[in-house]
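Please read through the structure below; I'll follow up with questions.
All protein chains but one are shown in place.
Chains: A and B, in written order; residue numbering restarts at 1 for each.
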Amino acid sequence: MSDTDVQRRQFLKTSVGAAAVAIAPGMLLFDMAHGKSEPVSSKVRWGMLIDTAKCATGCDDCVQACNKENGLSGGLSPTDSQWMRRVDLRDMRNGRELSLPMMCQHCAEPPCADVCPTGASFKRADGIVLVDKHICIGCRYCMMACPYKARSFVHEPLHDQKPDVPRGKGTVESCTMCVHRVDKGQQPACAEACPNKSILFGNLNDPESEISKKIRTVASTQIRADLGLNTGIRYQGI
Amino acid sequence: MLLVLIPAQAATESYGMPKLDIGKGGHCVADPQWMRVNHMKVLFQQRDETVRLGIRDGKYSLKNCVECHASLRDNSVIGRADSFCEGCHRYEAVRIDCFECHSSKRSSALAQQESK
Partner (left out) sequence: MAGHSPLQFKNRFFYALLAAGGAVVLAGLYAAHMMEEHGHIITGMNNQIVWGLPHVFAIFMIVAASGVLNVASIGSVFGKAVYKTRAPLASLLSIALLAGGLMVLMLDLGRPERVIIAATYYNPTSVFAWNVLLYSGMFAAVAIYLWTMMEQRMNPWSKPVGFVVFAWRFILTTGTGLIFAFLVARQAYGSALLPPMFIVISFAWGMAVFHVVQSAIYAWNGKAHTPEIVKRMKNLLGLFIIGALYLVAAYHLTNLYFARQTGFEHFILVDGGIYPQLFWWGYVVLGNLLPLALIINPGSDKTKSVIAASLLVILGGFALLYVFIIGGQAYPLDIFPGYEVKSSFGDGQIGLYQPSLPEFLLGCGGLGIAFLITMVSIRVLNFIPYDKPYIAGHRASD
């Protein structure tokens, strides 16, 4: 082989090698985005830490964001669905006032999942408590069982649902921790919308995540901790 | 069984099956005749994978079906007599349960509308 040929061969090898190195990560990412992904696992436990001190009185940006993201009507009549609500509290012992956002607490031992006759109310492996509306028969037993009044029943036919958030008449629904966003690597809409960054979302099972570090350093409580449900949503300042 | 042997086009014409507005058309994720027979099974499996296991990007995601097959006129798979899902389901008198909860509209069109 002549020198030119050898050089040509070298050049071709190098360029193919370089091209492969350049394209390979892209292909890998492409696979992750468009190939069949892995099922969620319990190695991750999604949770939130809410700093009630940063929750401004009268502000309900998180509720509005939740309504917009999930296609809720935003109505406040007793038959309208409210996945999230702002609760105003006043400590009866000393008169201290505070506000906090209240939604499904995504318990590790969810009473709603225990009582559901069909298993439609369930806890996903990564800790998000959901309603599988395909098998929900609308008996509302989970609504009776929830200690946090987190669930709503859809009382009328719905139209114009968001494509990522199916909802329908005759089934029960509640905060999904924006599971459609979480599965894409995004944050729940409420956490993103809070102007004071009082909702911190993250992986409770990862000791290096921001939420785990904060929970190790500041005092936080679970609402109705006495029930022993091990909620995924924790609160600072109550 | 017989339908499998007859080419799909001939079947549509000879059995008087409804003409459908197939939206964007082109290549379906699977053979149309196979889809006619099996779409319910794949949807049942897909829904459990998505809801219970969080697998959202399988070949048979309902959102993707609607994305392609929604009519280009009204962006929906139901509502008209020749809408992609409605046409055959009306002909076969099988009630569609999916769109009581799921959006029947093409999601890219809705996203465009929102960004306007």
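Note that a residue touches a chain if its C-beta (ideal position, glycine included) is under 8 Å from a C-beta of that chain, and two chains touch if they have at least 3 such contacts.
Because the structure is predicted, anything quoted here is derived from the model rather than measured.
Participant: Would you list the chains present here that the left-out chain is in contact with?
Facilitator: A
Participant: Of the residues A:13, A:43 or A:169, I need the one that contacts the missing chain.
Facilitator: A:169
Participant: Based on the whole complex, identify which of A:140, A:159, A:184 or A:197 touches the chain you can't see.
Facilitator: Only one of A:140, A:159, A:184 or A:197 touches the chain omitted from view, namely A:140.
Participant: Against the chain that's been left off, what residues of subunit A make contact? List them.
Facilitator: Looking at subunit A, the ones touching the missing chain are residues 76-82, 85-93, 102, 111, 113-120, 135-141, 143-149, 151-157, 169-172, 223-224, 227, 238.
The criterion applied here is as follows: only the chains that are shown with their structure count from here on.
Participant: Approximately how many whole Å separate the CA-defined centres of subunit A and subunit B?
Facilitator: For subunit A versus subunit B, the centre distance works out to 29 Å.
Participant: Write out the stretch or stretches of subunit B touching subunit A in their complex.
Facilitator: Listed in rising order, the residues are 47-49, 51-58, 63, 66, 100-103, 105, 107, 110.
Participant: Sort out for me which residues of subunit A touch subunit B in the complex.
Facilitator: Those residues of subunit A that touch subunit B are 33-40, 122, 124-126, 130, 132-134, 157-158, 160-164, 166-169, 171, 179-180, 183-184.
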